[in-house]
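Since the structure comes first, as structure tokens, the remarks are kept for the end.
Apart from one protein chain that is not included, each protein chain of the complex appears where it belongs.
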Amino acid sequence: MKSNRNKTAWFFLTGPLVLYLGWVIGPSLYTVYLSLTKYDGLSSPEFIGLKNFYRLFQDPVFITSLVNNIKWLLSFLVIPVVLGLVLALLLNNQIKGNKLFKAAIYSPMILSPIVIGLLWGWIYEPAGGLLNSTLSVIGLNYLTRGWLSDPEVVLYAIIAAAVWRHVGYVMILFLAGLKTIPLVVIEAARVDGASGWKKFWHIILPMLRPATVIVFVVTIIQSFRAFDMVNSMTEGGPFNSSNVLANLMYIEAFKNYRMGYGGSIAVILFLLMFAFIVFYLKQIMKNEVD
Amino acid sequence: MKKSFLSLTLLILLVIGGSAFAETKDVLVVNSYMSDPVPKEALAELVKAFEEANPEIDVQVSTTAHEDFKKALRIWLSSDNPPDVITWFAGNRAKYFIDKGLILEITDVWQEENLDEKFPRAFRSISFVDDEAYFMPNNWYWWSVFYRKSIFEQYGLEEPATWEEFLQVCQTLQDNGVIPITIGTKFRWTAAAWFDYLNLRINGQEFHLRLMEGKVSYNDPRVKQVFTYWRQLLDRGYFLENAAAYSWQEGVRFLANGEAAMYLMGQFILDAVPAEVAADLDFFRFPVIDPTVPLAEDTPTDGYMIPRKAKNPELAKKFLKFLASKEGQLIFIEKTGRIGVNNQIPLDRYTPLTQKGVKMIEATDALAQFYDRDTLPSVADKGMNAFMEFWAYPDRIDLILDNLERESQLIFTE
Partner (left out) sequence: MGELAIFSKKQIGNAILFVLLLSFVIVWLLPVGGAILTALRSMDDLIANGFWSKPEVLTFDNFRESWSTGMVGRYLFNSFIVTIPALIGTLFLSALSGFVLAHYRFKGNIFIYLTFVGGMLIPYQILMIPVFQLSNFLNIYNTYWGLVMIHMVFQMGFCTFFLRNFMRTIPVELAEAARIDGCSEFRIFWQIYLPLSKPALAAVGTLEFTWIFNDYLWALVLIRNDSLKPVTAGLASLRGQFISSWTILVAGSLLASIPTLLVFIFLQRYFIEGLTMGSGK
């Protein structure tokens, strides 16, 4: 009986697994192989051992991109997570216009990244863009700058746009988590002022733990896969000051036709993400054993 | 749910049925990077004229934006199902694919159409590899410094011919609160134009092309010279501020609204401005720096190729012949203002400004394509980043060039 059921399980899994192996796992392994070769996508790959990796760690652009990814990750773990949590707490009651507010806040999520890049490009436009003209109007002239051309701020300018898109997602995940907490607990915590803060910290936050874990996983993945925004707003420029690993990989593999080199970046990127996700996976394993 | 499933199935059937129906004609698939409105319309008109002359052929044009086209082309060429005709650039970028055996040889088209007679000699060298033709040049345009006539008149300025005169013009404009030179370097190639021209004027075309082929190093003192001249403009603030934040097209705005006076740009700038501004635009040859260096200009040439695995090479050749003919050339140039490669076109078919451009090029000693067409794509990528870094931190130039040299040597020796 038991083995019969196992057979059924494998039978059901065959279709999905075959497809997944063909389109995702196989090509990924192939990429790992390519990372050990010199390959332009046209001639056949030529095996060169670990040369790509060796070169990678000497490439200043790779280092910049890696550091940028880490900056991105740190900003993403703080700003959208906190903002999303606050918004979720505020909107988790029967306030007027509640549904519309929610829809407005997560609406950036549904726009295609190209459109978002376009919109934020105009906000940051140095002459007459929304940000600079607003700053001049309120007398903060000295803050105006070319947000996407100044190598010191460009990365954060892009992160801000990415935050704009990500906050809605985080908010929804937290809202979903809050739904599992009885409303009375929340109300009590919100109204009581100082002791409410304590309640939030000691009661609500722990109860939100499952949602928080998902938020962190999603946020980490998003930070490392950061690509669309960078690609559509600056392509990593000026001179790579806003480059991130996924974009660097894309440019090397597709623009510069260095598939092997791009592949080696992909391998590093995957390992990095895996390292960050592993603590989450450990938890899964632990749960499974229980 | 069931209903939507049904309608979906119907839709899919309709699409499949629709494409099956279209198969009754010979289909010629043309993939083009002409995504700009004007050239796109021009190609559409060409196709219409070709289809009228050949009613048995159905030409299907697909347009992919320029940057994407460059990436996708490699995929198309390596697929078993490539387009029949593709647009492409003359020079190294074409040779790269020709050397890999991915392009169909079209020497017969050149012979049958007698193109050696119809095209100026210069186009033969960019179309042939080992005495066989692979590339069909179609049109070209010139680069020069475009400027607002009204602003120059207002401050009593003349077209500068030398570097000193050019600096003088810039100074006068700046003193009067006009931005001397507008530029949008977000996509970097506008900065590459400055590098090209300064190098062509200081070191000459021969040196320039050797640099492009990796035979001279970037940290050569002669290359450094280029940046000392460039720096003169940067240090005096002659360029638009925050240039890296603008696309080239956003940079045009400052020219259009009269805040800026000059723009080093290709002829296509005329498509980008409103008609009344275009009427106020004129151009001059990039100023001479060293009079002993022969004059050279960037004249990027665009054309067509046939992938070797194309399904309909005969139709494709027919289309190429039409594009090279006087009739085909006229349709394209009258719409776009670009210059046709076919010398049977009388000069007076061009606008006065284009005529001036043609005459300027005729009085030029040597030609280059453009930075990212003359060198390897990956080197161009590194090079343009280096230019942008120099723009932001001119003091770092020695380090920047050393890095660039190292990177480009790695790529050239790969």
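Descriptive notes on the structure:
For clarity, chains are labelled A and B in written order, and residue numbers in each chain start from 1.
Heads up, the rule we're going with is that a contact is a pair of C-beta atoms (placed from the backbone, for glycine too) under 8 Å apart; a residue touches a chain by one contact, two chains touch by 3 or more.
Given the structure is predicted, the values throughout are model-derived calculations rather than measurements.
In the full complex, the chain left out of view touches A, B. In the complete complex, the hidden chain is touched by one of A:L56, A:L175 or A:M233, namely A:L175.
Annotation: of B:D26, B:D271 or B:E334, B:D271 touches the absent chain (contact as defined above).
The chain not shown here is touched by just one of A:I48, A:I79 or A:I123, and that residue is A:I123.
The chain not displayed touches chain A at residues 5-6, 8-10, 12-13, 15-17, 19-20, 22-28, 30-31, 41, 90-91, 95-97, 99-116, 118-120, 122-123, 125, 127-130, 133, 164, 172-173, 175-177, 179-180, 191, 210-211, 214, 221, 224-225, 227, 245-246, 249-250, 253-254, 259, 262-263, 266, 269-270, 273-274, 277, 281, 284-285, 288.
Where chain B meets the missing chain, the touching residues are 8, 11-12, 15, 19, 29, 31, 33-38, 40, 60-66, 68, 71-72, 75-76, 78-81, 83, 248-249, 252-253, 256-257, 266, 268-269, 271-274, 277.
The working rule: only the chains that are shown with their structure count from here on.
For chain B in complex with chain A, the residues that touch the partner chain are 70-71, 74-75, 77-78, 100, 102, 185-188, 241-246, 250, 254, 377-378, 381, 385-386, 388-389, 391-392, 403, 410, 414.
Looking at the complex, you find that chain A touches chain B at residues 38, 41-43, 55, 60, 124-127, 145-151, 234-235, 237-240, 251, 254-258.
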